[in-house]
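Missing here: one protein chain of the complex. Every other protein chain is in place.
Letters are used for the chains, namely A, B and C, taken in the order the chains are written, and counting of residues starts over at 1 for each.
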């Protein structure tokens, strides 16, 4: 487990570093055309620029709600409803060492955070708190941003149970 | 397949012969205390004697309805909603050679019929037309009348897909 | 629209700089881990989901009746049986897998899960004879001392397997002459129910093989008033409820089962109208001597119908203490009917009621007050266990 965790930390942080600059540039390019502004949010989120009717977001949604800010690109079951938390896997499951990446704005401080989405693996579908959010999510030809893939694919037990979101850091401005 | 069919025919017809006399005696014993009388049904069904609120039955319910008369002891999915009919298995599945037995009254002629319930096997749950009727159904210690058992148990592929009801004959009076 | 947005964006952009000094420090990076379970609480319950519409995917959900949180999951395969070890530390699942998911080579297996980690720690492969049927307390069970595990076989010939969980081996198979299922009876006896209404009890030797067997007198009549196969754990044994509402308490602690005189859940006028029904019809708080039964109005053949009321009985006086109509419980609308009940064994007990809507209702077992409704705890939650 420890070596898997280290692998995860290494690979997804490296990816986050590469990703954040591109996201930042996209964000800056689009900020002045933003129409999806949220209360108390000083900057628009990259990619939301052309949103006509963004889904309602709640600043108070907790980690057992799909509306929780960290979950902006989870399409799956929330581990926080399955015996885990927003960033930890349920007992008896195994985290995926590989992952997809999201950029989510925290309404609490207005910052964009780079988030790693990991799947928890080795048990059958949790089936609780189905959540389908796809902000900046991309099709499979950009796998680092794709949530359709079963990211348990490289685990010894590659069955998908649920998904967590793990803060990697603030998206650099 | 043919040999399995023959085994089924033999074993369940023999069982029906043994069963029908006992059912008949039970039926005669209870007929005069019957309170669950149905329109146009000249005789009460055995075991319904103490019914306080029998489920409504329809004389016109067809084979895709759980209320269809032949299904009086099916707890499972109706094969007639899964690509089969009331007495035939869906394409690609295999009938169970072993079976449980029911005695159902046909509202069309008022007769009690001995019915063999067979499971169709080798594909995963059909999931359509869930039907749960248990007239004269008995717990597992009387397996010939029990519908909780997976009667696909002795098939080469013992997964349960759906259930059929097959008329064996009129319950002898 | 677009120009208005531009103005708002520009204004907020300025606002961002003004507010920068007030911002809290950024959230720290998180480190993913696997959640550890807390020490088991008295209100934890293991909720079995047959997943009947996707029946190869049965599972057991561990649910906390205090926090209303799901604590984890134990996978259970196809038409499994499951049970807990006498010390509550292990969940045992007897199940079947097919090499190609829904078909192909069948493997029957007993799996052991450490309830402190929800990791499967051991399996024992069985002959392909396991009873594929709905769950009861008697599909798979530990001996009272926890040293053996028994698994019911139906092929449809009836027998059972004797397993040594410590060694991970099958010790043998014992024919039961048509009697079915495995009821633990002391450290080295296994009882089964027979169509004649009798109990077959097989005594095992030190190696897990048969040393003797005995047949009891009949205690019920399968024609006139069969008992549910489900059984309800009571002090020293199990109670078997009949379709018409008779309670047969059987003490399995001695060398032979001892039958108490049957008593009735229903009055003479209720009899034949009000009946127990469902997939787990009753539960007993063994310290308070209270029995909870899922009751409905119905006729012959309604024994799997869910309860519209939960009736509470004093096991000592056999008096009914309360009727809790499900339809009027709480203020949360129609709760459906109750298919399974279970009660915690502590002094502030919780009653769990699983419904035909796949919900689990959490009630105060002393007052019947609804505390919580856990929506869709699986597809078909048909049995619940707690230590």
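Of note:
Everything that follows uses one rule, which is that contacts are C-beta pairs under 8 Å (C-beta built on N, C-alpha and C of every residue); 3 or more make two chains touch, one makes a residue touch a chain.
Small disclaimer: the values here were computed from a predicted structure and weren't measured.
Listed by label, the shown chains that the missing chain touches in the whole complex are A, B, C. Touch with the hidden chain on the side of subunit C covers residues 51, 53-54, 56-57, 75, 77-78, 95, 97, 99-103, 107, 109, 111, 120, 123, 379. Annotation for subunit B: contacts to the undisplayed chain at residues 1, 5, 8-9, 31-35, 37, 41-44, 81-85, 87-95, 106, 108-111, 113, 116, 118, 120, 123-128, 161, 164, 166-170. Seen across the whole complex, the unshown chain contacts subunit A at 22, 26, 36, 47-55, 72-73, 75, 98, 122-125, 127, 130, 132-143, 148-150, 152-154, 157-160.
Keep in mind that, in the parts below, only the chains that are shown with their structure count from here on.
The geometric centre of subunit B is 28 Å away from that of subunit C, both derived from CA atoms.
With touch defined as above, subunit A holds no residue shared between interfaces to two or more other chains.
Contacts with at least two other chains are made by no residue of subunit C.
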